[in-house]
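Every protein chain except one is present and positioned as in the full complex.
Presenting subunit A:
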Amino acid sequence: MTHMTVPATRPAVPAIIWPVAGAVILVLAVLGGVAIGETALPFDLVLKVLANNLLGASHQVNAIDAGILWSYRLPRVLVAAACGAGLALSGVVLQSLVRNALADPYLLGVSAGAGTGAVAVTILGLGGGVIGMSVGAFIGAASSFAMVVILARVAGGGSAQLVLAGIAGSQLFNALTSFLITRSANAEQARGIMYWLLGNLSGVRWPDTALAIPAAAIGLLACVWHARAMDAFSFGASAAASLGVSVRKVQVVLIGATTLMTATMVSLVGSIGFVGLVIPHAMRFVVGPRHGRLVLASALAGAVFLIAADIISRILIPGRVVPIGVVTALIGAPGFAMILVRNRRQA
């Protein structure tokens, strides 16, 4: 072993190309999401309306089309993007910190808890409005996650225990939600809530973007900042500590960010499954397991995926909107199956 040299790492395209490509893809996805729908809007109209509203241009456009585009579609697409990014990032964080390939806010009961919190606020009228719902969702999400983690630890702390505890937590909080609805909601409220729980972007308006986008941005920032720490968790929390990571602090910050993102997204659009699970795994396949890239790639892919799922939900059955949670499950469940099979091969 005297004259060995280490082969250089693969010649990479200039690193700057990736963020640029990512931004371009995201913008294209947003434009696509705005243009495609029950009434397809031509691309030049989209650009004109955006120019009118963003750059103060004064192109002549049909007022109804412009209204649909600016007041409904654009906020909806932006919230879809933020939700997708937030849920995918939540998956990345949970999978890294609990070292379990199956961790995701939906499976670990975080979404269910957020749902219970949001419904409790709505029905029991504890402080109304979107903010009140988000706070309720945050409290619900945090309590369900704490419960699941404690239960898993008491049960022995293994991978399987965590997933089983997650199932127990989800069931419990979903049951609580149903109980609240049956007890206190009238038939119409109940229908609305059930529909919302399946994941629904129809009600999204501009004010919602003011919650969704900052939540996703905060989460993204926290993840980027702690990307190296998440790498260090690959060999477990104790190995991370011996690499100089302040384990407790990182856990608090990242789990906090995850709870914030999940709670915000659930309170805005209901509970959407599989994004947090499938997107990070798909991205590991593309960019590898290192979090420096994985975080950014997952945020982007999650955003694009949810925009696409929203488009599909609008055009799948003409004249009706399929709940977006149904679309993500239809795509995500087979993806989930693939992860299971792939994991078995590795083991």
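Operating definition for what follows: a contact is a pair of C-beta atoms (placed from the backbone, for glycine too) under 8 Å apart; a residue touches a chain by one contact, two chains touch by 3 or more; residues count from 1.
Operating definition for what follows: contacts and distances are computed from a predicted model.
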item	value
"L-lactate dehydrogenase complex protein LldE", "Phenylalanine--tRNA ligase beta subunit", "Acetyl-coenzyme A carboxylase carboxyl transferase subunit alpha" or "ABC transporter ATP-binding protein" - which is the UniProt name of the missing chain	"ABC transporter ATP-binding protein"
Option from A:I131, A:A210, A:A239 or A:A337 whose C-beta touches the chain left out	A:A239
Omitted-chain contact residue, chosen from A:V46, A:V61 or A:A101	A:A101
Subunit A residues that touch the omitted chain in the full complex	1, 4-7, 9, 99, 101, 225, 228-229, 231-232, 234-236, 238-239, 241-247, 284, 288-290, 343, 346-347
